[in-house]
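One protein chain is absent from this view; the other protein chains keep their places.
Note that the chains are named A and B in the order they appear, and that numbering of residues resets to 1 at the start of each chain.
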Amino acid sequence: MANSESKEYWRWTESRWTNPDLDWKDGDIISAGVDVGSVSTQSVVMVDGELFCYANMRTGSDSPDSANNSMNWALDGTGLPLDKIEYAVGTGYGRVNVPFAKRALTEIACHARGANFMYGPSIRTVLDMGGQDCKAIRCDHRGKVTAFLMNDKCAAGTGRGMEVFADLLQIHINDVGRMSLVDVEPEPVSSTCVVFAKSEAVALLRKGWSKEKVLAAYCGAMAHRVVTLLERLGVENDFAITGGIAKNIGVVSRIEKELKVTAPEPSIDPQLAGAIGGALFGKALVEKARKKA
Amino acid sequence: MKANYGYKDGSGEYYITIDTELCNGCTKCVEACPENVLEVVENEMDPLAEDLVARVSDEHRKKIKYSCAPCKPTTEPRTLPCVQSCEPGAISHSW
Partner (left out) sequence: MTTIGIDLGAKNTKVVILRDGEILTTASVLSGFDQKASADEAVNNALRNVGIARDEIKYITATGAGMDAITFANDTVTEISANARGITAVFPSVRTVIDVGAEEGRVIRLNENGKVVDFGINEKCAAGAGAFTEAMARALEVDLEKMGEMSLKSTKAVPMNAQCTIFAESEVVSLIHQKTPKEDIIRAVHDAIADRITSMARRVGIEKEVALVGGVANNIGFVDSMTRNLGYDLLVPKDPVVPEFIPAYGAALLAQDELNGG
């Protein structure tokens, strides 16, 4: 088992965090967002719209368990019991399987809202590159969606596609981006399709290309593909990248170069955008219900 | 809001765009579509609102190129039932 574990080059690090400056007991509305993705699950708890605690872990085989585990881990040591959360929102691919959520919301709405919180109201374009899909979202100053485009059919341009390459080259997924930053940028691989790109990569390795150069050719192709997708929507500044790939400097830097924009450094783990958006919607929905009452 | 449903893969780009500012939720496209590709539901992109808009159903999003193939013969001039049935002109196709 240990042996097969060590072969999983695509594993990333799980994390959790509590805000030391916030006491949940002083809060009015405690809301939560749980983003159950295909690869990772994030739970975020907010007190009156401020980040209180979060956890980010790998999704297990069962969505309800993954949601429960990540929420338990987020709450771990905070003293906040689950039933004190007034409104929890489920989002992401497993959104309907969050046992304690009052409502399931699409990750597109949540990502736009989350990005607005993380990067500020000047954000107009959000590119979310997740484990199994890629989404491009345009939003207004309140984080409300004005246009979106999703691609969850094709593995090209997703984290999964990157994992295939990490596996092929036997490189840890966290190192892929950094390693791909070569001095002389090679021609990107010509196939979009991950299957065909992989055959191309094998041929290039056989031709004597270094792993770094092959990675550069792949990251270049991936960036180009995402850029052509974005063109459908139009890119307006400020532009931010969220999702797992946001941590991949190899892809991010190439997208920025092609679009001639600079994505702001996130102050918070960009993988949390969906869950943060969910928690913020939770708060807004509580306020809406209170207003009605 | 311009909602783009579909995908881009190695073979091309296949998107149905629904302009929710124009869509009035009349369901005429739903009736016109022979493949049950479209549905009218609450606008999920704006959880705080309650208006009804058309969208491409989950089932078809990942195979829209194939679902819509019967409406798009390679030779004869094509008339897409969904686009034609939509009075406000909210639906368009990228391919």
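Basically, a residue touches a chain if its C-beta (ideal position, glycine included) is under 8 Å from a C-beta of that chain, and two chains touch if they have at least 3 such contacts.
Since we're looking at a predicted model, the values are computed, not measured.
Q: Out of A:160, A:213, A:254 or A:283, which is the one that touches the chain we can't see?
A: A:160
Q: Who touches the missing chain here, A:101, A:194, A:240 or A:255?
A: Touching the chain that is not displayed is residue A:194.
Q: If I consider the whole complex, including the chain that's not displayed, which of A:206, A:260 or A:291 touches that chain?
A: Checking the options A:206, A:260 or A:291, the one contacting the hidden chain is A:206.
Q: Touching residues of chain A against the unshown chain: what are they?
A: Where chain A meets the chain not shown: residues 132, 153-155, 160-161, 164, 191-196, 203, 206-207.
Q: Can you list where chain B touches the absent chain?
A: 9-11, 62-63, 66-67, 69-70, 72-75
In this section, only the chains that are shown with their structure count from here on.
Q: Suppose each chain is reduced to the average of its Cα coordinates; what separation in Å results between chain A and chain B?
A: 27
Q: Quick check: in the complex, which residue numbers of chain A touch chain B?
A: Going through chain A, the ones touching chain B are 103, 105-106, 108-109, 144-154, 156, 191-193, 196, 225, 228-229, 232-233, 281, 284-285, 288.
Q: Name, in rising order, each residue of chain B that touches chain A in their complex.
A: So the residues of chain B in touch with chain A come to 1-10, 13, 15, 44-48, 61-63, 94.
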